[in-house]
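Every protein chain except one is present and positioned as in the full complex.
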Amino acid sequence: MSTETIRTTYREAVRAAICDALDRDRRVFLMGEDVGRYGGCYAVSKGLYDQYGPERIRDTPLSECGFTGAGIGAAMGGMRPIVEIMTVNFSLLALDQIVNNAATIRHMSGGQFHVPLVIRMASGAGKQLAAQHSHSLEGWYGHVPGIKVIAPATLEDARGMLWSALEDPDPVILFEHVMLYNREGELTADAGPVPITGAAVRRAGTDLSLITYGGCLFKTLDAAEELAADGIAAEVIDLRCLRPLDDATVMASVRKSHRAVIIDEGWCTGSLAGEVSARIMEQAFWELDAPVGRVCSAEVPIPYPKHLEDEALPQVRDIVAAARAALGR
Amino acid sequence: MSTETIRTTYREAVRAAICDALDRDRRVFLMGEDVGRYGGCYAVSKGLYDQYGPERIRDTPLSECGFTGAGIGAAMGGMRPIVEIMTVNFSLLALDQIVNNAATIRHMSGGQFHVPLVIRMASGAGKQLAAQHSHSLEGWYGHVPGIKVIAPATLEDARGMLWSALEDPDPVILFEHVMLYNREGELTADAGPVPITGAAVRRAGTDLSLITYGGCLFKTLDAAEELAADGIAAEVIDLRCLRPLDDATVMASVRKSHRAVIIDEGWCTGSLAGEVSARIMEQAFWELDAPVGRVCSAEVPIPYPKHLEDEALPQVRDIVAAARAALGR
Amino acid sequence: MSEPPSEYHVSTAAKPHFNRAHALHLLRQMLRIRSFEERCAELYTEEKIRGFLHLYSGEEAIAVGVMQALKPEDAVVATYREHGHALARGIAMDTLMAEMYGKREGVSRGRGGSMHVFDAERRFYGGNAIVGGGMPLAVGLALADKMQGHARVTACFFGEGAAAEGAFHESLNLAELWQLPVLFVCENNLYAMGTALARSESETDISRKAACYRIPAMALDGMDVIAIEAAAHAAVAEIRAGGGPRFLECRSYRFRAHSMFDAQLYRDKAEVEAWKKKCPLLRFRHWLEEAGILSMDETGRIEAEIDAELDAAIAFAEAGTWEPVADLARDVYTEDR
Partner (left out) sequence: MSEPPSEYHVSTAAKPHFNRAHALHLLRQMLRIRSFEERCAELYTEEKIRGFLHLYSGEEAIAVGVMQALKPEDAVVATYREHGHALARGIAMDTLMAEMYGKREGVSRGRGGSMHVFDAERRFYGGNAIVGGGMPLAVGLALADKMQGHARVTACFFGEGAAAEGAFHESLNLAELWQLPVLFVCENNLYAMGTALARSESETDISRKAACYRIPAMALDGMDVIAIEAAAHAAVAEIRAGGGPRFLECRSYRFRAHSMFDAQLYRDKAEVEAWKKKCPLLRFRHWLEEAGILSMDETGRIEAEIDAELDAAIAFAEAGTWEPVADLARDVYTEDR
């Protein structure tokens, strides 16, 4: 592997991943609202329409149920569609197709059919888009057997997980947090596929485990930095594969640190964070020196004004406070 | 309160509750697919069409998004609709309306509007209806701020919670587990409203807490009986109000028993059971003598054959086993 | 029912070559379905079949007529009332019956039961228990065919009740917008469970609904297998020629209750009896007999053969095995194989 790096953004990394997939496999195409001529709501697919044409960069009408279902059908029919649902908020309109068709067909057909489909969606809050445009529903999708769920947070993962998802014979839901698109950084020029099977330890530490994913990763790393300044060595785990969850990595960390806090932008009740906490309870209870904490969003529809949105979402100070609470200091 | 009782079924108790509401308040009406001339998919509203007429027992086309949204609008317009979504499986088609409108309007309008709506739906598995007709999504709904979620399991609650839900100024989702409709029992003749605010202790015990709701309540009570035969005194808590959760009742029980198992027909990952476990972790960790266990459905689309369906769902033997595991015997 | 359909597209030229063997084939197929369904009703009472069971009796002409126009490489998307489609598509009666029983030898390994018949070999993409839920899938299958340059057609069956769903609307628009090879077949049996068409649709002429997406549409007598076959042939020829989707509304009736739980409070016995007089089997059989194509004896012989086939299917299902519970989680994901 080369060590030459290029400066790039998360958005560009996703775009490169899409191009790569389109180049590698004729069966791959991108379909969704305004992915083509408009260039994508978050400009992810900008330029691709000119490069690949209207068949492979396929604009759809406003019909989330229809085109998501069509993606499922096309996948069963031999294609490898990337369906873009503009944001997770609109995916509620396609949920029946995802839960009742994509997730079930393999099992209920006795293994005759499978659905090699990737559904990408932007998720999360932070852009003052208010109550109907700020959902974090990764945890919901993570509840459904038959689908896989991933949430790349780093440039490497944004660049590398899409291809693995497309190679997976089963439907994969891929979340891109809206606050990540503009993140800049260095990426090795020949960055390759990243498997969609496990969590990643983003920072090693022994005093406590901070477990997170997606949009909260960098807040959590910032919190770890702040804690380090105070002599607290936090380990930061990026779950990144939300279904199936990588229990081994989580438990290994907890067995070492004996304390954990989970950071998740979802509303607290019924969150993915709750699931991780329950699993630690089940698998590492005797290792715990303190209850596992959660830092989640306030249980309110996310409001428009910045100060209220900030208050509603997990912030670095909340993570630091929860970490201290877990450590009793 | 009279002690005279009548023999009735869960189905009849729900029907009586609906009649009662229709009689008490001219603004109440029932709307949904086949609630009228057909008499309801599960015969809940049988006879009501003749009694109350087509305006108040309103058959709808197959348009879950449309008529659920219309229920929200009608509630804002001064009515008190009971929307019946035939089963939770089809509610995915209405989820956008529920999550993006019903749950948000009060908050995002700054308190100007509210949505006094009740949505009833049949839920759960056990009738060999296979992968698309066996969902248990109470936990999903429980995740959403702005709505309330209830799951009456007993005749008293089926009879009494609907009225409280209708009196609530905010949207309430009411789940009726399909395996409960035929349950028979005694109900006091003048059974009245049941508040939708708290859990109920269905059986007192000190050795461990079995926490459940809805369709699993009677399996759990059977398990408690079996455990009792072995000298284990299990306390059985029926959550019945799934949002907001009644933490006080749960923690009081755990503080007494120091051990808990949660029984939930939802798929384990991301289940309501996980949330309850996480809360016990947060609020009663130091009281625990053993990790909190979960008995949930296997993480598979529910298959059609009886033996596989049984295997997929929580059974009495699973509950007993989990209880023993929690007790270390 | 409402006015005549807005557009007619059957070109008589496209009418299939009609001969005695073909006539007997059609009759046999319809009889097979009817017998299968009636036997399923009995088996349900005997609790051999469980769950929801939706029977196709009365609507046989639709599945049988339409399937004649399909080639093996074409695809089929059906509903939860799909035994007729499955049999007409060539799924063997024994594996179908084993599926009704939930046996491992069933066409979906017993996992699906009555509402979820799947068969990869025959490109039979299910049984779907969500009303309208199969329609976007059909659009996608057709999209895949078009993108891959296959001259294949996807036939998509659904009831008139499904026409009220958003999925219907979105699917028809996509299919026409992208000129996809879908044959939409609306089985208008006048009721969605207990809801009569006029109480679910402001426009009760479903074929006109299709026309407003600019999809050429046609309303047919759903009790006339020959008319349906002819129309399907014509429509499929146009689709295969790249003409985009076509829509057939077949006006029919279900002779039985919606499912085995239905007391049928919503319709008159007299109405049912009147429709039973239009039975597609009786009608076709009389016609064949009157035309001298079929003798009473032959009908008897065919019926006897079907009875034997059905007995064998039941024996097959009875002899079938239960999937071991250890395999419950198999095929949730591909890796689990």
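General observations
By letter and in written order, the chains are A, B and C; residue numbering begins at 1 in each of them.
The rule is short, and it goes like this: contacts are C-beta pairs under 8 Å (C-beta built on N, C-alpha and C of every residue); 3 or more make two chains touch, one makes a residue touch a chain.
Computed from a prediction, not measured in an experiment: that's the story for all the values here.
The chain not displayed here makes contact, within the full complex, with A, B, C. Set against the missing chain, the residues A:Arg7, A:Arg26 or A:Lys306 yield one that touches it, A:Lys306. If you put the hidden chain back, the residue from A:Asn89, A:Gln112 or A:Thr249 that touches it is A:Asn89. Across C:Ala41, C:Ala92, C:Ala211 or C:Leu265, the residue that sits in touch with the chain not pictured is C:Ala211. Even with one chain removed from view, chain A keeps its contact list with that chain: residues 33-34, 36-39, 41, 59-66, 89-90, 93, 127-133, 298-301, 303-308, 311-312.
Counting the whole complex, the residues of chain B in touch with the unshown chain are 29, 55, 60-61, 63, 65-79, 81, 96-97, 100-101, 105-114, 145-146, 148, 168-170. Residue-level contact of chain C with the missing chain is found at 164-170, 172-173, 176-177, 199-203, 208-209, 211-215.
Criterion: only the chains that are shown with their structure count from here on.
Put simply, the C-alpha centre of chain A and that of chain C have 41 angstrom between them.
Taking each chain's centre as the average of its CA atoms, chain B and chain C sit 36 Å apart. Residues of chain B in contact with two or more other chains: 65, 89-90, 93, 130-132, 299-301, 303-304.
Residue positions 110-112, 116, 128-130, 133, 166, 332 of chain C each touch two or more of the other chains.
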